[in-house]
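Sharing a structure, written as structure tokens. Questions coming.
Just one protein chain is left out here, and the rest sit where they should.
And now, chain A:
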Amino acid sequence: MAVSGFEGFEKRLELHFFGDDPIIFQLGLRKIVFESIQQVLEAVQCTVVSAVGNSYFDAYVLSESSLFVYPTKIIIKTCGTTQLLKSILPLIHYANQIGLTLCSCRYTRGSFIFPKAQPFPHTSFNDEVTFLEDTIPSNLCHRKASIMPSKSSSHSWHVFTAHSSITHQNHSHNHSDSDIFTMEICMTELDPILARKFFRRPGDGKTGDSAGKEMTELTGINEINPNAFICDFAFDPCGYSMNGMDNDWYSTIHVTPEDGFSYASFECVGSVNDNIVHVLRKVVQIFRPGTMSISTSSSDYSNEMLKKMVNAVEPLGLKCRSRAVDRFPASETVVFQTFTARRRSV
């Protein structure tokens, strides 16, 4: 690892809030003024490149990944050498100003390709956990940190969660909680021919927005969920980000296509009743990764669903190599599965 390239692996933070006044839930965190959001992003060291809202939530494409703002929930995901955990204190502060209090915090990430390039507190998972422990308020007393392994020491899933003791009703969606899962997919060693599609043509005269739209259509990303409204952006000279909005469901894709450290991520929140097989197959076909990990977080995982996932991707040339299951506070189960390509060509 002589030269450090761009770090594709994201850090991801999900914060849930509650308030005493039910009226607040209708808009909640969406009322935070844009200047405050900008200050949070400044602390993390990234900026907004594109954004859109619907009646359920606001979705921002960032210079380094994505931000989603729901009335009582914030998801922020940043790649590169951003300092994501520095967003926690300002977010708690701005939420307090509108009468909302933090009730759960969840931090996840894969294994960095260039760990030595990370600034504090992302220098190691230990440092991150210490920082989190010191930063989050004491009412979030049910805490757990875990490194979930795979067969390869270079691919682990890092999870930290913290919850307050009172369970608060989630107002951000109407679905039964046990059906809902969050799925985070990380892919490396992308097929080089497919990865080329995420490079801009020099002097194409397009804006990042219109070049992004073209990539969305050219790669078939728009077919993953045809019902989703997609807010997309193509970076110069390469790289791509998108946020999908389908009512209150979000999805997001980020691509770092450079050879040698190519990376793509797909994340969505879904229901077990959804067409997860179609989604997974599409994602694999768009990137054809050499290595892929799927992490799912839900309150109730079933072997049937895991089998469904494996059956979706194995016919496409990937083989399931490992599976780790861990339980976290507030009855959350995380499953971390890794896959590698059967063809180990090149």
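The rule we apply is simple: a residue touches a chain if its C-beta (ideal position, glycine included) is under 8 Å from a C-beta of that chain, and two chains touch if they have at least 3 such contacts; residues count from 1.
The rule is short, and it goes like this: contacts and distances are computed from a predicted model.
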item	value
Chain left out of the displayed complex - its UniProt protein name, from "Thioredoxin domain-containing protein", "Late endosomal/lysosomal adaptor and MAPK and MTOR activator 5", "Glutamyl-tRNA(Gln) amidotransferase subunit B, mitochondrial" or "Ubiquitin-like domain-containing protein"	"Thioredoxin domain-containing protein"
Listed residues A:Ser4, A:Asn96, A:Ser152 or A:Thr207, member touching the removed chain	A:Thr207
Absent-chain contact - pick from A:Lys31, A:Arg281 or A:Arg323	A:Lys31
Those residues of chain A which, in the complete complex, touch the missing chain	27, 30-34, 37, 48-54, 58-60, 69, 207-210, 229, 231, 245
